[in-house]
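Only one protein chain is missing; all other protein chains are in place.
Let's turn to chain A:
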Amino acid sequence: MANTMTQTAVPNRLSNHWLHHLLRWETFLLLVTVLVFLFNSLATPYFLDPWNLSDATFNFTEKAIIALPMAMLIICREIDLSVASIIALSSVSMGLAAEAGMGPGGLVFVAVSVGIVCGLFNGLVVTHFGIPSIVVTIGTMSLYRGIAYVILGDGAFTNYPSGFEFFGQGYVYWVFSFEFTLFMGMALIFYGLLHHTNFGRRTYAIGNNPTAALYSGIKVNKHKLILFVMVGAISGLASVLLTSRLGSTRPSIAFGWELSVITMVVLGGVSILGGSGSMVGVVIAVFLMGLVTFGLGLLNVPGIVMTIIIGAMLISVISIPLVAGRLRAAREQRK
């Protein structure tokens, strides 16, 4: 009798608990997002305007696109702090290619290729020499941007071919910009990749226990290398969008963006220690961040106060469920 109970109850409770937890985190985030949306609609008459909302998406879409593969990398217990510098180096390479007379399609190819090379370098150093990725990518963060500065100095590339501005300024349909549509499409792809493929399951397995994953036959290093290359390639793609939106390149482009990207991922419920998190959470977090900054911007809250509010929001959104869970556990213990 006792035997049958454990046989049926244990797996059920495990999966229930996991699903329950996942659902709760995302519902909570969604609830906060809806509240912010309501608050913004009440606080300013300019918020509920399709064009204004569409304009606001431009400010976070490039970062959001990088947050998707970054979430997978962090779930896999690695991190890439060099993404903003990859944007800079890709952008400078595009500038050089544009000077040489390359068309829009060629520029996309150049940017993504440079991103892949940068990601490959990060991944090879991490997997080959076993150096922690945080150390490696702090190094390449300076390295890639350093190369961009050496090439460009205090100059700027401004001669991009006509048609190139579509990537960062064009619209696919009505208020839906190319950038935003691309982000939504990629969010779907990454959702499928993380939650419905073997590749995604291996990512969780490595993040939870790399040694166990290795002994169960997963090629851990190759898997990590693929993720680094993916982050690099998509940083290159983000560079296309940003460069096209700015219509110019300076080596300081996207300065400090790595932290915004990681903030989105962490706010989305991805454990910074690896092993857990979901794509849905990251996408909701992207919208939450976007809505908060846009709403505060409409109220002309000074940028310094805005960073304080976003920092406080990050800490409270992450700690409220933890504290609530601990309180509940304490109450159950008292029973």
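Just so we're on the same page, a contact is a pair of C-beta atoms (placed from the backbone, for glycine too) under 8 Å apart; a residue touches a chain by one contact, two chains touch by 3 or more; residues count from 1.
Assume contacts and distances are computed from a predicted model.
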item: Protein name as given in UniProt for the chain not displayed, "Predicted L-rhamnose ABC transporter, substrate-binding component", "RsbT co-antagonist protein RsbR", "NADH-quinone oxidoreductase subunit N" or "AAA family ATPase"; value: "Predicted L-rhamnose ABC transporter, substrate-binding component"
item: Options A:229, A:254 or A:317, residue touching the unrepresented chain; value: A:254
item: Of A:169, A:208, A:221 or A:276, the one touching the omitted chain in the full complex; value: A:169
item: Residue ranges of chain A at the interface with the undisplayed chain; value: 28, 31, 35, 38-39, 42-44, 46-47, 49, 52, 55-56, 58-59, 156, 158, 165, 168-169, 242, 245-248, 250, 252-257, 293-294, 297-300, 302-304, 306-307
